[in-house]
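Rather than the whole complex, this shows some of its chains in their spots.
Order as written gives the chain letters A, B and C; numbering starts at 1 within each chain.
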Amino acid sequence: MSDPSQRVRNSFAQQQFMTTLGASLRSVKPGAVEIEMLFRAELTQQDGFTHAGAITSVLDSACGYAALSVAPEGANVLSVEFKVNLLSPAVGERFVARALVKRAGRQISVCSADAFAVRGKEEKLVATMLATIITVPAKS
Amino acid sequence: MSDPSQRVRNSFAQQQFMTTLGASLRSVKPGAVEIEMLFRAELTQQDGFTHAGAITSVLDSACGYAALSVAPEGANVLSVEFKVNLLSPAVGERFVARALVKRAGRQISVCSADAFAVRGKEEKLVATMLATIITVPAKS
Amino acid sequence: MSDPSQRVRNSFAQQQFMTTLGASLRSVKPGAVEIEMLFRAELTQQDGFTHAGAITSVLDSACGYAALSVAPEGANVLSVEFKVNLLSPAVGERFVARALVKRAGRQISVCSADAFAVRGKEEKLVATMLATIITVPAKS
């Protein structure tokens, strides 16, 4: 019987894009996942802020893994769609995406996630996601 | 008087994240922008497909620049929010994001964009975005 | 073997809310559905415009029925989620919602729909929807 947290960690380790973004899994609990991404100039848009797409990428991975953390053994998850509101310029030394399962369904799960910019000890909400995830049988 | 297409090209060149993604501006017309991104293993998720976040990033930039291409001189644009549906696994040699302005407003513009995976001469629709953009006075 | 268009018409006739809204099916083709709603004071918001919720309701039904029009026999459809952008105040003698299937999947379909306000011979785009629909076996 596989440990759901380990299953999330194994999958995350295979997401090369997370390495490219400098993102790491900070916490995995049943139905709750945190991903951290450090500020890097390579991720910026024209004003020097972190690109909304980079923030969205860690929000998306956090939502998918939150759903995976409560999915039945042998199941896989895919993002069907998501919506992101960008609330403030993404300015910080690092960013934290925190996802929660809002509804875990047999087929369809819904997760919400917030992204925070961290400067020193201060956290500021910079984006929020509402995502739809589908559970599918894992490829054997 | 600045050329809107040049304004888009200048801003795109300053988005370091587009360089990180291997993305380039393919076409800028009033209200219509195309961005191309080559397949790279550094952008993949756990199954070896291009990460939804990378696809979303070029869709977002394409929508923003489509709005900027018809914005008044001296104005800047910011993404307020977007929604993306992921329609098929993003498998291809390269990806093309095509954005169109659906409604150009004084304050709020709405753009839609499709992302296609390209293999040889074949294009397959893999994602679609509906985005809200706000026009703000450019910083002087 | 049931006629898909007839299946849509039968289901629509059972949506009491469409009667409450004064909405009627105007056209059903494979993958494309049009619903019309007359202006009525009972549907207005505080400024006397038609409430965004009423417009959204006919957009949602149009998307669901567009998906149903191409679903396999014996299948049913449910809205998983939708996003609506409100582009202009909904001012008109009547409103037309036009939905198209953007991607018909075995499980998940994606539809887009536009709502137009009609005054005399003029149509104005007032809202646009992007919707996710799931196909489920019909109850026997």
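Here is the rule we go by: a residue touches a chain if its C-beta (ideal position, glycine included) is under 8 Å from a C-beta of that chain, and two chains touch if they have at least 3 such contacts.
Everything quoted here is computed from the prediction, not taken from an experiment.
Colleague: If you can see 3 copies, how many does the complete assembly in this structure contain?
Modeller: Copy number for the complete assembly, per this file: 4.
We take it that only the chains that are shown with their structure count from here on.
Colleague: After a C-alpha superposition of chain A on chain C, what does the rotation angle come to, in degrees rounded to the nearest 5?
Modeller: The two chains, chain A and chain C, differ by a rotation of 180 degrees.
Colleague: In angstrom, rounded to a whole number, how far apart do the mean CA points of chain B and chain C lie?
Modeller: So the centroids are 29 Å from each other.
Colleague: Could you say which residues in chain C touch two or more other chains, in rising order?
Modeller: 83, 110, 132
Colleague: Once bound in the complex, which stretches of chain B touch chain A?
Modeller: So the residues of chain B in touch with chain A come to 11-12, 14-17, 19-21, 41-46, 50-54, 56-58, 60-61, 78-86.
Colleague: Spell out the residues on chain C that touch chain A in their complex, using ranges where they run on.
Modeller: 80-81, 83, 107-108, 110, 132, 134
Colleague: Considering only the defined contacts, which chain C positions touch chain B in the complex?
Modeller: Its residues touching chain B are 83, 85, 87-88, 102-103, 105, 110, 112, 125, 128, 130, 132.
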